[in-house]
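Missing here: one protein chain of the complex. Every other protein chain is in place.
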Amino acid sequence: MKIIISWICLALFNVSIISGLILAFIYKPFNAYESVQTITYLVPYGNLFRQIHYFSSELFVVFLILHIILELLKYKIKISASSWNYSVFATLLLFFLMFTGYVLKADLNGLSAGQVALSLIEQTPVLEWFLPLFEDTNIFVWKFYIWHILFLPILIGFAIYKHVDKLKTKYFIIGLGLTFLSMMIFDMPKDLDINLTLVHVTGPWFFRGAENLLVEGISPLLVDIIILIPFMLLISYFYLENRRKTINYLLLLWAALYAYFIFI
Amino acid sequence: MRISSLYKILTIVSTIFIVLFLYLDLDFYDAPFQKNIKVSSPDQCMSCHSTYESLDKSHPIEIFGCAKCHGGNKFATNKIDAHVGIVNNPSRLEHTDRFCSECHSDVVNRIKMNPMETQRGIKHVLQEQWVEKSTGLDDKEFAKELAQSHFAKACASCHVNQDEDIFHDKSLAKGGGCADCHRVEGIFKEVHPKFTTKIPSSTCLKCHNRSNRIGTSYFGKFESEGYGTPYKNGEFTNKLDSSRFYYELPADVHHQKAGLDCIDCHTEIGVMGDGRENIHMEDAVDIKCKDCHSPEFKDFLPDTLAQKLLDLNGTMPTSPKQIAYSSRKNAPLYNLQKDKNDKIQFYRKRDGSAFDLTKMSDKSYHNSSIHERLDCSACHTQWIASCYGCHEVYFENGKQFDWVKKEVTKGKWLEFRSFLRFESPSLGIGYNEKIMPFAPGCQVIGTIFKDKKVEQFHAMAMAGWEPHTTGKARTCVDCHIDPASLGLGRGTLKIKKEKITFSPFYNSKKSGMEFDYAIDAFVSLEGKQFQTTSREKARGFNKEEVEGIVEAYKCILCHREYEDKIYKNFEKSKLLFKEGKTSCLK
Partner (left out) sequence: MKDQVPIMDQYNLKDVNPKRRKILKTIVKALPFIGGASLVYPLYEFTSFSQSKKFSLAIPLDKLTSPVTKHTKALIKKEGEKIQVFDSRCTHMGCILNIDNKNNKFVCPCHSSEFDLNGKRLKGPAKRDLDILDYKIENEILYIG
C-alpha cells in the first residue's frame, strides 16, 4: 500500500512534466500574461492542459509529503545514504520548481512573487552573488522560465533517478486519473490582472508562511534559514539513528509553526 | 489487498474516468475544453456584449474594446472570470488615473482641482460668512459645526464625482466623474453611455439651478415664492422641479436671439479647470463679453486643440482661416471663425447654425470716460434674482440626508423665503473692481433649535455676479436715480433743492429683525456698508460714489437718451456747462 503511494507520486511528476511540455508549445515567456490567458480561454483544450499541469503538480506535493511522512514513521531506512540524500535534494528542488512555475503565470500574484524572490536573493549575504542567474531586466520571467523548464527538471530528474530503483510507468494513467478527479472537485485559483489594486497580494500557499514572516519584519537571511530547516532535519534523520524520534518531533514542531504563520 | 489488484482497479477506474471526462459533456462541472471559441477582437468581452456601441467617435469600440476602459479580464470567456476587477463607471475620478490618463492626463488632473469638484468656493463663503462675519453666533466652534452641517445637507450634493447611484430619480442624477457632464445617453446600464462634447444646457442645469440662479435666469425663469399658481385643472403650473416654481421673465438675449447653449460661450479651460486650485467661480471662468463682441483673431493651425475640437464637433467648417481666442486664458473659441474672405461668423456648437455677431458698440456714449468703471453687466442686465430675507432653520434633533456621509444623520435644515425681488438690479463694486449687479449672496437669517433653546443669527452679505439676463442697456434714470440700483434699497429718493434724502420702505426693526437697516439695503446714503461681501475687493458704493451717481440727475432729467448730443463728448459738455455756455439753467 505504502509503496503504491510513492509510485503514484512519481507518476504524478511524470504527468506534470508531460503536460508542462505540451504547454510549452504555446507559452511565450516574453508575452507571459497574454499567452497564459490565451491558453486558458482561447486555445482548444488549453484550459484542460493547464489544469492538468496545475493539479498534477499540487497533487505531487501532497503525495510527496504523504510519502515522506510514511517513510519517516518507519524508523527503518532500507535505501543507501546517497539515495536518501538525493531524495531530500529533490524535495528541496521541487519547491523551487513549484515556485518558478507560480511566477511563470505572470499575473499580479505571479509577478509579485517573482519580485519578492529576487529581493530575497538580493538581500541574503552570499546568495546575492547569484542574482544574475534569476533576474532579467528585459523580460521578467525569462530566467525563471529557463530554471522551470530546463535546469530544475534536469536536476530533479537526475536526483529522482538516483533515488528510485525502478520506474513504474504503468502508474502514469492512475496519476492522470487522480488529476482529472481533482480537476472536477477543486477550482484553480483565479488569475489577477496586473493593474488591479488589491489590499493583499498572496503568493503560493507553501510560501505563505515565509511571506508572513517577512510581514513581521524578520530579516531575509533568517527567513532563508527557516525555510531550509526541515531539509537539514531530513538529511540528519539518516545519520542520527538514535534521535530519529526527536527529529520527527522537531519536524512536526517546525511544520506546526510554519502552518501557524500561514494562517496568522 | 495485493498491489497488482489495487493497481488494476485504479487503472480501470482512471481510464474510464478520463475518457468519460474528455468525451462526455456532463453538466455538473465546467469542462475546460473551449472548442470552437470565437476569437473576437479586440477583446473577448464583445463575444457576450456584442450589442454595445462605441462611447463616441473618438473611442471606437472596434479599436478600444471594453477592457481598456472597464478593466476586467479581457481574455476570459465566462462571466465570473471576465468580471474580476471590472469597473462600472471608469470616468469616476477615482478611476480616471488608471484608465483615462494614458491619453487625457492633463484633463484628469485639472478636473480634480476644479471648484465644481472641490466646492471650495461654497466652503469658503460659508466659513467666512457664518463663522467670521455673522451676528448672534458667539460660540465659534458651534458656528463652524453649523456651517459644516449646512454644507453637508444642503450644498454637498452638487459635485462632479458625486455618487450617481444614490439618486432615486435617474434623470436628475448628479455625479459620475467625466460622465457627469459628458454623458448624454444610457445612465444606469440600460445601454452603453454615449459621450459628447456638445453638452446640452439641461446637463449644466442639473446643478446650476440654485444659489445665484444663473442657469435658470439665462432661460428667463425666475424662481418665485412657491405657490405653483395658476392652478390649471387642479394641477400646479410653472414647475421648476418638484417643489419650486417660477415666473417667465425675459430670457438672456443670447438665448432669445440665437438659442445658444452654455457651451457656446464657456470654454474648455474655463469649465474643466486651468490647473490651479481656484477657490471662486470667477477665478475659474474664462470667457468675457469682449472675447466674442470685440474678438482677437489668430491664425488657425492644424494639429492644435482647436482643430481637434472642430473635427470632433463636425457641424461647422473645419478649416477656417482664423479663429478667435479668449483674452483671459487663451482658449480657442473655435466656433467664432473668420473664413478666407475675412467674413466673421459665429456658429452654434449644437448644430452649427451660423449667426452674425453684433460687434461691441464704438459709439461715444459706450466709451466715455465717466463710465469706464462699468462692467458690461452693469447696464446690460435686465433683471437679477434677488432673494432677500432667506430664512434657514436648523432642527438639531431632526434627521436629514447627509450628502457627504451618504446617509441620514442628525440635524435638519429647512429653507424659507420672503422678500424675493428681480427688478432694478442693485449695483456695487465687484471682485474685479468694476461696477456690476449685486444681489443677496447669501443673506441668511437663521433660527437654531438646539438643546430645547432657540438661537437666532444673521449673516447679511451681498455678492456680485454676471446674472446671465443680458439685454438692451438700462436707461439712465434706472441706474442713476433709482435707489434700489444704487444699493440703498427700495424706498423714496427725494431731491429737494439739491439736497438728497432717502427713506426705505422696509422697516426691519418693526418687522422683528435683529438689525436696523432695511433688508434690501446694501449701503446707506452716506456710504455706510450695511451688508458684507465675500470678496476682498467687493463692496457697495461709498459716499462719494453715491453722491456722484445721483448728481447726474442734473443732466439726465432732461437729457434722457444715450444718443443725446451732450454725451457725444461729455467732458466738453461738462466744461461748457460749467462755463455757463449751455442753455440748461435758463
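The letters A and B name the chains in turn, as written, and every chain counts its residues from 1.
Throughout what follows, contacts are C-beta pairs under 8 Å (C-beta built on N, C-alpha and C of every residue); 3 or more make two chains touch, one makes a residue touch a chain.
All figures in this text were calculated on a predicted structure; none of them were measured in a lab.
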Among A:Tyr33, A:Phe172, A:Tyr237 or A:Phe261, residue touching the chain not depicted: A:Phe172
For subunit A, residues in touch with the removed chain: 22, 25-26, 38, 42-46, 48-49, 170, 172-173, 176-177
Residues belonging to subunit B that touch the chain removed from view: 2, 5, 8, 11-12, 14-15, 18-19, 22-23, 33, 35, 39
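In this text, only the chains that are shown with their structure count from here on.
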Subunit A contact footprint on subunit B (complex, rising order): 1, 3, 6-7, 10-11, 13-15, 17-18, 21-22, 29, 32-37, 39, 44, 71-77, 81, 84-85, 98
Subunit B contact footprint on subunit A (complex, rising order): 1, 3-4, 34, 37-38, 40-48, 50-51, 170-171, 173-174, 176-178, 180-181, 183-184, 190-193, 195-196
